[in-house]
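Just one protein chain is left out here, and the rest sit where they should.
The block that comes next holds chain A.
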Amino acid sequence: MISSTQTQPTATLWHRVDPRYRTYMRLKQVIVLFIGLIALALAYWRSFIPSPTVAIALLALFLVVFAWFYGVLAHRRYQRTRYSMREWDINLQKGYLFWSQQSMSFNRIQHLVVNQGPLQRLFGLTSLSVYSAGTHGSDIRIPGLRSQDAQNLKETILARINAEPQEPDDAD
């Protein structure tokens, strides 16, 4: 049975992502708000919403959620989004209401992908995806990195993988 003596040292140095990631998340939320408002207006125009009172209530709810996300959640999520590298593994921490910590050992990494969408390009941000050989969802995607930081992180991870002792090529 696994006991505390088997665990590796937990002293972890967490790195924050770029502060522009917070603005990026807010802009994404503005786009969602814009689409939502159009949908609400269309629903009201096509009489899917029974009365103006219900429409106003929905609009108010929508704006409150937006304001909470814009003012509180985006900042908290930015603060919680961090990554770290320990002796054997890479870790990502994210989420505020639903917090999670993802970990992958260096010797299970299959390949690395640097992604940059149009909105990310606007902010000079990049995300780094670390893939394992597992099933769906077994990758780690570190968002909100400056492009240069993403490249540096990629190089560091590759160096760590290359520093791993080679697996013995025993008979199959």
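The rule we apply is simple: contacts are C-beta pairs under 8 Å (C-beta built on N, C-alpha and C of every residue); 3 or more make two chains touch, one makes a residue touch a chain; residues count from 1.
Keep in mind that, in the parts below, contacts and distances are computed from a predicted model.
Visitor: Write down which listed name, "Transcriptional regulatory protein WalR", "Branched-chain amino acid ABC transporter permease", "phosphoenolpyruvate--glycerone phosphotransferase" or "YdbS-like PH domain-containing protein", is the UniProt protein name of the chain that is not shown.
Guide: So, among "Transcriptional regulatory protein WalR", "Branched-chain amino acid ABC transporter permease", "phosphoenolpyruvate--glycerone phosphotransferase" or "YdbS-like PH domain-containing protein", the name matching the hidden chain's UniProt entry is "YdbS-like PH domain-containing protein".
Visitor: Looking at the full complex, which residue from A:79, A:105 or A:152 touches the chain that isn't shown here?
Guide: In the full complex, the listed residue that touches the missing chain is A:105.
Visitor: With respect to the chain omitted from the figure, which of A:17, A:74 or A:140 is a touching residue?
Guide: Residue touching the absent chain, from the options given: A:140.
Visitor: Give me the chain A residues in contact with the hidden chain, please.
Guide: 1-4, 6-8, 10, 86-89, 95, 97-108, 132-140, 165, 167-168, 170-172
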